[in-house]
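In this view, the complex is presented without one of its protein chains, the others remaining in place.
Labels run A and B following the written order; every chain starts at residue 1.
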Amino acid sequence: MAEEKKVAAYICQGCGIGERLDTANLAKVAQKEGRVNLVREHAILCNAEGVKMIRDDIANEGVTHVAVVACSRRAKTEAFNFPEVALARGNIREGVIWVRPDTDEARETTQEMADDYVRMVCAELKAMKLPAGNPDAGHSRTLLVVGGGVSGMTSALAASQAGYSVVLVEKTGQLGGWAANLHKRMPSHEPFKDPQDTGVSEMVQAIAAAPDIKVYLNATVAQTSGAPGRFKVSIATESGATTEEDIGAIVQATGFNLYDASKLSDLGVGSSANVVDQAGLEKLAKAAAAANEPIRRPSDGAPVKNVVFVQCAGQRDASGTHLPYCSGHCCNTSIKQAMYFKDANPEIDTTVIFTDLRTPGNGEDFYRSAQRKEVTFTKGRVSRVEATGNTCKVNFHDLILDDQNASIADVDLVVLATGQVPNSGVNIDLPAEEGAEEEGKKVVSILNLSYRQGKDLPQLKWGFTDSHFICFPYETRRTGIYACGPVRRPMDIVQAMEDATGATMKAIQAIENAALGRAAHPRAGDLSFPRVRIEGCTQCKRCTVECPFGAIDEDEKRYPVFNEGRCRRCGTCMGACPVRVISFENYSVDTVGLQIKAVDVPDEFSEKPRILLLACENDAYPALDMAALNRIQSSAFVRAIPVRCLGSVNTIWVTDALNSGYDGVMLMGCKHGDDYQCHFVKGSELANYRMSKIDDTLKQLGLEPERVATYEVAITDIERVPQLINDYAAKIEEIGLSPMKGF
Amino acid sequence: MTEIVATNQTILVVGGGISGMTAALEAAECGKQVVLVEKEASLGGRVSQLYRYFPKLCHPTCGLEINLRRLKSNPRIRVLTLAEVTGLTGKAGDYTATVRVSPRYVNENCTACGACGEAVSSEVANTFNYSLNKTKAAYLPHAMAFPQRYVLDPSIIGTPEADKAKAACKYDAVDLTMQEETLSLKVGAVVWATGWKPYDANRIQPYGYDRFANVITSVEFERLADPHGPTGGKLLRPSDGKEAKNIAFIQCAGSRDENHLRHCSRICCMASLKQTNYVREKGGEDARSTVYYIDIRAIDRFEDFYQKVLADPQVKFVKSKVAKIVEDAKTGDVVLHGVDTEGYHRYANAHDLCVLAVGMEPSVKGMDIPAEIIADSSGFLEINSATAGVFGAGCATNALDVNRAVQGATAAALRAIQVVNRVARAEG
Partner (left out) sequence: MSDLNAQAVAKYRTNFLKEVEERVEEGEWVKMCMQCGVCSGSCPLGPFWAHPPQEIFMMIRAGRRDEVLTSDSMWMCTSCYNCIVRCPRKLPITHIMHGLANYAHRLGLAPKNQPTRVFATMFWNNLIKTGRVNELKLSLGLYFKDGFKQGIQNALNMQKTGLGLMKAKRLNPFELFSGHGCKDRKGIAAMLKKAREIEASRKHFAN
């Protein structure tokens, strides 16, 4: 846009601002110091008249940049919504009058606070541009689904029904995955009494009938490059040939493998052919059903008359030998399998030995149904399965009767409920190379991403590629790629189908947003994206390494290549860059840096310190707002600037602040560590690390280490946040004002 | 009169809790027009009344903040609060919904400055805190309420109190002439995300919720632990305000019980395990929790959390459905009677406070909703019926934890999009 820049500041007098502050002075500051082109005061800026005034100025006066000096950016967002101009908010309600006492003594410092926020918003606007969107937007509307099991097929069908075309890649020669090997599945509908058909063949038929689903069997993904809307995916087929497809977004539904039962020798695996896992039993049941015969024990083919199910076999293991987690479906699966026997012949003894029977929701009805069919449920812990000829003896500790030496003898078949192990490809957080032996198995990449940060989706825990967030199960660390089904979390068919539908929703959304050049969650709709002044780049690689989303690759000359479609606009790269060549149009080293410099720093004899507070806009800033809503007072010497994430904080802001005479700098971000709260994964952790390195700088400047302090805060810390501020202000008073003032 | 533009390509989402918000946001961020209807005065639903989530122990308001930011910046979602869908006719791609909007008596001029709240003196039960305390009759539902607008309680309308509120408002935001409205909306698909309600603990006679002050529900316990709650985040027991240090948790209070709810409510085990963390967080080293359970259902990765709590010497587990509770009239303590079934040990344990892990019941149970979407005898809704354009989402469809509810809501958004995209294709 070649249009002339015209900045206007609007100062609200409502909500007590007019009574508490000299708004005429604020207007003067905006005009004289902020050098805006137009200043207006209004009694109630957010009402229809006030908003119309701003709209009119945009329409008639050619205003391109609007400073709303009123309440917090979190309030009245719908009223102050002018998408056609660059907008910044000066927070003098929650940020100033609501945290200061209405007393004569406080008046001067409160006014100074507000004056500063006017200076800051004007400075911010100076450096701000209206984001134009990603020019490199991709427009492919095809979904790639990797994995042709129930999850993958559900995803493909769901996308097709919404009007999107699909490429489905399955590594084996047929669709269906694990479910195709099942005799039946557990019931998905009322009355939850009997096993039901898997429905796999109907799904396979539906896929064959869908004209917009292209299926590759015996195929794998050889390479994935690009970004949402413009992925280039090479598919390797059996013949050795590769085909390239243009893809908009990806759903990874690569399922699971069963835990290796051969590690369970205590439970009779290896010593008796009549000890099988749940998959082994499905095979026996399927064969028996096909031959219209009873289920037979493997050792000699005699019909099974006594079967024992051992729950949590190699699962929920606190010793660290086997899987530590619960696979969730196995109690219901054993119940279903016990019914295979009882439904065929009620005389067959079936016992399920469990420690906690886990049949949530309507599974409770399924459990009752099995009891009605006389499946016996015993709370116990199996210690050993002994093989004797064609039968086994199951020894267990009966927990109800407190009998350490309980046992069931003459068992024809023992079924071990082993767990799900996700099939998630290479663990990119491990140094091991692809193809390396991991627990005796060759690890093969699934997506073969040509990303600098690794070939597959990052794993959360125990190989599952789940989201770390409870509210956002599809928050992925590789934009446009969504995992679903048991590769994401252990689950049953009902859940996998629901999960696949959800993941498909997100993939379709990624396609739509990528085409418009917009960011994905959590900054959904954000049109800004990182721009790099490549001629200044020193190839230090910090941005490529630290990007939480693997959005930045390297070109052959080792310069960073930004894939805007993969970027989530957190600004971690901007915070990382030591030469400050990375910025966003509406959020940059300057938009914040100029605010810091705009603050009026009184001289050292004034006894008025200045403390810079860089607050994460996701949790810390809302906490400040809510503290203000509760009218909890805090120091008048603090100037708060919301940041996208602490990860975006460039150390230059901190050193600039100290150089220009600030007495202290506080950083407030989200919790880090295992249960991190940072919405951009490592932002707060990185900031913490970067600030730990700032001590040297402080030393060089001759400053105390306390002048920079980093805090983890939560959004609920409405009492604690003002307390931290006040404590810090007291601390600054104690160590004295900065000697750097006036330089 | 409320003006709403809606067509047969619009998606109606009923319920503004985390599931409804998610369904609305996911659809809108995919370019769809959405009308989101919430019966309370603000969005957020049950999760906004929780202190922390399991298993991360993070705060639900953190996710709410992100969702509200998404909502505020998305022009495609029209939010109606204090609104209920009272009728739905038509077929997929062509529904007419009747929506009843109750008066808030405060219009969009409200700046949440708080002057009306200061002006009135009468108080009403604070339903956000499950009526554990009171709030002014002109109130902001909670600190993160969206819309960030005050509400006048209908009980003061026509009294001098309402006039006081009106007089205090400088922004012409208090409008005492507001009337109930009935809107008729044309929509293509409907997502029913009406959530759950805690099972009525009064009906579990032997536990004496109706008789003993120190028997409370798990949802009330969340409010006690929350700094925004009635006790400012302290675990003070209702009878005498004494800090509760020795707390009992009774699992399956209403769930897995044919006298009450047939189904297992899934979340209560994890919720109680989580709440034992509150006991430790607030009460320190001498705080004690005892969990009385039938089976601990810490499914999938949640097992971790269970193992951590198991290892905590301050938490005891008793495999037992508590038979009855007796109140010690002198101390106000509650004495739990029953049998630990692991080896048969009879107990009569005194606790400061007893928390009933009450079950989840679908909110729609007993409401007038389209019969074809009711899925089972518990009153939960169908997530996907092949013919209709009405889809259940979240805890309206099953007893679900937040993560699974959001998953289902995301899936429901796609099902609704499939319908409206079909309409769009048909209309060219």
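Convention: a residue touches a chain if its C-beta (ideal position, glycine included) is under 8 Å from a C-beta of that chain, and two chains touch if they have at least 3 such contacts.
Everything numeric in this text was worked out from a predicted model, so none of it was measured.
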| item | value |
| --- | --- |
| Per the touch definition above, residue among B:33, B:67, B:239 or B:320 touching the missing chain | B:320 |
| Residue touching the undisplayed chain, where the options are B:44, B:114, B:283 or B:338 | B:338 |
| Option from A:325, A:377, A:529 or A:711 whose C-beta touches the chain left out | A:377 |
| Residues in subunit B touching the chain absent from view | 206, 252, 256-260, 294, 319-324, 337-341, 344, 346 |
| Absent-chain interface as seen on subunit A, which is shown | 349, 357, 367-368, 371-372, 374, 376-379, 398, 400-401, 403, 406 |
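Here is the rule we go by: only the chains that are shown with their structure count from here on.
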| item | value |
| --- | --- |
| Whole-Å gap separating subunit A and subunit B, where each centre is the average of the chain's CA atoms | 24 |
| Of subunit B, residues touching subunit A in the complex | 18, 25-26, 29-31, 51, 53, 56-67, 69-70, 72-75, 108-109, 111-113, 140, 143-144, 148, 170-172, 226-228, 256, 262-266, 295-304, 307, 319, 341-344, 375-378, 380, 383, 398-400, 402-404, 406-411, 413-415, 417-418, 421-422, 425 |
| Complex interface listing, subunit A residues touching subunit B | 14-16, 44, 46-47, 71, 74-79, 81, 158, 161-163, 189-192, 316, 318, 324-328, 356-365, 379, 399-402, 461-462, 464, 466, 468-474, 489-491, 495, 498-499, 501-506, 508-509, 512-513, 521-522, 524-525, 618-619, 622, 626, 629-630, 671, 675, 677, 679, 714-716, 718-719 |
